[in-house]
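The complex appears here minus one protein chain, its other protein chains still in place.
What follows is chain A.
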Amino acid sequence: MSATMDTESTYSGYSHYSGHSKKAHRQGSRDRHKSPRSKDGSRSEKSVTIQAPPAEPLLGNDASRTEEGQDDNWGETTTAITGTSEHSISQEDIARISKDLEDSVGLDCKRYLGLTVASVLGLLVFLTPVVFILLPQILWRDALEPCGTVCEGLFISVAFKLLILLIGTWALFFRQPRADIPRVFVFRALLLVLIFLFVFSYWLFYGVRILDSKDTNYQGIVQYAVSLVDALLFIHYLAIVLLELRQLQPVFAVKVVRSTDGESRYYSLGHLSIQRAALVVLENYYRDFTVYNPSLLTASKSRAAKHMAGLKVYNVDGPGNNASGQSRAMIAAAARRRDSSHNELYYEEADHERRVKKRRARLVVAVEEAFTHIKRLQAEEEQKAPGEMMDPREAAQAIFPSMARALQKYLRTTRQQQYHSMESILQHLAFCITNNMTPKAFLERYLSAGPTLQYDRDRWFSKQWTLVSEEAVTSGLQDGVVFVLKCLDFSLVVNVKKIPFIKLSEEFIDPKSHKFVLRLQSETSV
């Protein structure tokens, strides 16, 4: 069967297939315009229209999407997308904008509050040893014992330890916050409380035993300040271990599944709270998962809708509203019905694959041909041909028209056309030409869907996330915990599993113990 689908040289074979698929499609779908597609396919083989690069974007953006009838290359796909199976774009945009507005104010306040508390505390803590040393000098200088060499040595040690503490705190805490999270970090809050209590108790002791009694042993006072700085360095060490090192060792394997198309990944995490795990998952989502493409989902939705359509329940036995009985009867009837939707799916998928492969082959050939027109000038050749020199952007614009049509058709077939505008394609082409990339390297971006980060921000469909969890989000990960990261259009279901405890034992094999015997059976005639 696959053999007949791939060969197109015999027209009878191809038309048989398109005839079959057309019949199957006409039976079922009413909201998919399949028949123009096969016609379009045959049209493209015969017609030779050269498309001059248009001024407006080649592959639709929001503006051209609303004007459906304008460019008849876009007519068939845009009606399918904006019509039935998705929210309309403008409404979604409004919802998103309002959500952004109301959320940004609240979260900013919370973030800045936390930041100010921490920085005030940090400043206080940093200045405390300095104050401890300076206050006796200021208040009762004459009564103080003279500071000997040991004491002055301690000044140097205090200075350097404070410098190390400053650098360490800057490295550990003064980082750009990566995200807004719903609840406060438990460990950070605990550390702040610990530091506050610690410094408070030191001040208490200092105030009562030194300031009130005006202690004259200056060396003792300086040593007290040094011990404070030492203890602060140890608290810094504790902070590193609690905040950074503890979650490095992998303990859990976390499975992330996207709800719309089932794409899944596994990640290894250490002991993290649920909200921090959610943060890690989201950061990896943008890099690992292919971009969410709503136009790929329309097929399965319409298939599902057709499954129950056409069945109606009539209650013949009188007025009795047995709702569950009715629905069960409908489901049973739908399951028993002899529908050929599996057949349709199979042929449709095979057909689609064949079409994609064909268009991909045309695209690759067109791009390879286009790239042969460009040659990089060496330094000496620059003087020979001054008139025709072009910079990368101009070179890209020069070879773009020869591949534009093939690229446009391929992107339409794989439903990626809204992710690439002509401007972005030209930019990418100029970039590839500048960096001496081969045609295949140029095409890598278009042949298959890439991760979300690769595309323009307003095509992402996923910027505002909500963490839905049954346990508290500050509690740690456990085996079997499930939480969901929801955004407007889809959600990521996260399932946590513990990495099993591994029992590893050893067995020593002496290399000399590898000995072999020949087993044979010979036969001699005598």
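Everything that follows uses one rule, which is that a contact is a pair of C-beta atoms (placed from the backbone, for glycine too) under 8 Å apart; a residue touches a chain by one contact, two chains touch by 3 or more; residues count from 1.
Following the convention adopted for this analysis, contacts and distances are computed from a predicted model.
A.B. asks: The chain dropped from view, which UniProt name applies: "Tax1 binding protein 3", "AP complex subunit sigma", "Globin domain-containing protein" or "Large ribosomal subunit protein mL40"?
C.D. replies: Answer from the record: the omitted chain is "Tax1 binding protein 3".
A.B. asks: List the residues of chain A that touch the chain left out of this view.
C.D. replies: 519-526
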